[in-house]
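Quick one: this structure, given as structure tokens, is what I'll be asking you about.
Note that this complex is displayed minus one protein chain, with the remaining chains in position.
Think of it as A and B in the order they're written, each chain with its own count starting at 1.
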Amino acid sequence: MATTAPALTPAASGYRSGLYEWLTTTDHKKIGILYVVNSFIFFFLGGLLALGVRTELAQPGLQFLADENLYNELFTMHGTVMIFLFIIPMLVGFGNYVVPLQVGAPDMAFPRINALSFWMLPLAGTLLFLGFATGGAAAAGWTSYSPLAQDRPLGSVGPGQDLWIVGLILVGTSSILGSINFLVTIFKMRAPGMTLFRMPILVWTVLVTSVLVLMATPVLTSALVMLFIDRNYGGSFFDPANGGNAVLWQNVFWFYSHPAVYIMVLPAMGMISEILPVFSRKPLFGYKAFVFATAGIGALGFSVWAHHMFTTGSVYLPFFSLMTFLIAVPTGVKMFNWIFTLFRGKLTFSTPLLFALGFLSMFLIGGINGAFSAAVPVDFALHDTYWVVAHLHYVLFGGSVFGVFAGVYFWFPKMTGRMLGEGLGKVQFVLMFIGFNLTFFPMHALGLSGMPRRIADYASDAGWNELNLAATVGGFLIAASILPFLWNVFVSLRSGKPAGDDPWEGNTLEWATSSPPPPYNFDHLPEIRSERPVFDLRHGRAGSGH
Amino acid sequence: MHPLRHPRNALVIGVLFVVIAVIYWAVPYFGGWHLDYAGVTMLAALGIAMALMAYVLIAGSPSE
Partner (left out) sequence: MTSDSQALTTTEHSPVAGFAHDASGGISNPILGMLLFITSEVMFFAGLFAAYFASRAAVAPWPPTEFEHTLEAFGPVFPATIMLVISSVTCQIGVNAIRRDDRAGFIRAIGITLVLGIMFLLIQVFDYGLLYSEGLTVAAGPYGTTYYTLTGFHGAHVFGGVIMLGVVLYRGMAGQFSSRHHDAVEATSIYWHFVDVVWIGLYTTLYWLR
């Protein structure tokens, strides 16, 4: 396997990379990169929206926003954009790039549908943001409860909420098509010798995530459609003033949105599970246990949705509380898998490992504060307070986003043929880690002392002033940490160290081809006798031997 | 054939969710609490959909 020259010269592979190619490509690698870049753009937009929120909350009193409704638009769009246009597609993008390579396939099962899935996203994002230009974006929270989502009592000026509905239906369709693509690829296109239990863990997590997307997202689509009918055709699904039931929306919405949180984290866990073994020079501890734990999380994830609705009075509380506690078990199993992978390993503290360690520690905190909320009496006090904001950001930012950056530093060399700078990477990690904790750790205390979510302003004698100011400083620190990252990407693309096929001494098949790979992925595949075929190739013996 | 390869065993995952749906219906029904028809419907449908999906994925996989 020849090492490649700096891989950005198209002539090296004879493969055009002009604008037309990027716009019309059906190559999973290019589509994966499109997903990642598009998702980062929405990450920055969603981050700006968050900075708007934090700037207003830094001090008591309404300083910057003309009215509270604009504040409602800011946090609604922040949540919506981060969930549907950043984290979910970002993980799909990594899956798109890496999964066909890791199973030894030349592309995804349905390349044209793959392209369609991607291009629906910028369209959906445009529709969502168009609300700002047409009288007001959606402002009922990303959870869009009725009757507020029915424009009662606060009437919305423009079609923002309807644009939100249509935009999300597009995103949902894109996701569902993508999940079908992943499932057919994984089940039908694995290289010879790769049984299900020799697949890389990332492929397993993408598999389970795709099942969740396939099953849960259509339920969201149905809820959105019903809301649209309520808002525009005089329907009576959720509008109490019309004979409808507001809790019904919550039920159908959360039946999707709870599995959605696993959709948002499982692929990141998969990425961590690829990175930790490489940087500990040890196989993942307990491969099979990890697979079953992932499947368990996927299955249990469907039976906990009403823990978001404990305070409605319409929920069978013991069932959901029990199921929610149960889900901590497989998650805990995975924690032990990761920790015992590191234990007695030969650790190399490169940036991917730093972000992976950040993931482990921050996700642990998010899991612990979530376990508190699983207890119904505790949730009765903490529901809709900043405690929940702390929890969701510890698992989604501390978890998924750190996982994403670990993946970026790990696979950037494969995608571009260049290494990202380690110095700038470490600067980003430190700034982001400190900024993240400064922003969200105080929110535990804020929640416990009763600060509600989604308020634009608070009383100056509530005792929340200092913690809010700290959180705002932390938010700007997170924003600052993006700058070394962007500089790193810019510089490395032009003159980063050439990566070669396998800069990290990786385990899985993507490291058995050039960086970046040729359009058809592999000239030839090594023999597959375990979940670490490239490790086996390098060391001349079977790895885990199953 | 390995148990995970036999298509009929794939139906187990669907049965699991139907069982959860039945529990979710039965306990409030016999205990006198509020019955969530929406949740029961969605869980039961999930059982059907999961069974179908698991069956076609396992039965449709190439034999090696």
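The definition used in the following text is that a contact is a pair of C-beta atoms (placed from the backbone, for glycine too) under 8 Å apart; a residue touches a chain by one contact, two chains touch by 3 or more.
Small disclaimer: the values here were computed from a predicted structure and weren't measured.
Check A:49, A:83 or A:109 against the missing chain and you find that the one touching it is A:109. Among A:74, A:138, A:219 or A:342, only A:219 touches the chain left out of the display. Checked against the full complex, the candidates A:195, A:236 or A:465 give a single residue touching the omitted chain, namely A:236. Within the set A:115, A:163, A:176 or A:194, the residue that contacts the chain not displayed is A:176. Contact between subunit B and the unshown chain involves residues 1, 7, 35-42, 45-46, 48-50, 52-53, 56-57, 59-63.
Annotation for subunit A: contacts to the undisplayed chain at residues 109-110, 176, 179-181, 183-184, 187-188, 214-223, 225-226, 229-230, 233-237, 242-245, 248, 251-252, 255.
One rule holds in what follows: only the chains that are shown with their structure count from here on.
With each centre defined as the average position of its C-alpha atoms, the distance from subunit A to subunit B rounds to 27 Å.
Put simply, subunit A touches subunit B in their complex at residues 183, 187-188, 192, 195-196, 211, 214-215, 219, 248, 251-252, 255, 299, 302-303, 305-306, 314-316, 319.
Those residues of subunit B lying in contact with subunit A across their complex are 4, 13, 16-17, 20, 23-24, 27-28, 33-34, 36, 38-39, 42-43, 46, 49-50, 53, 57, 60-62, 64.
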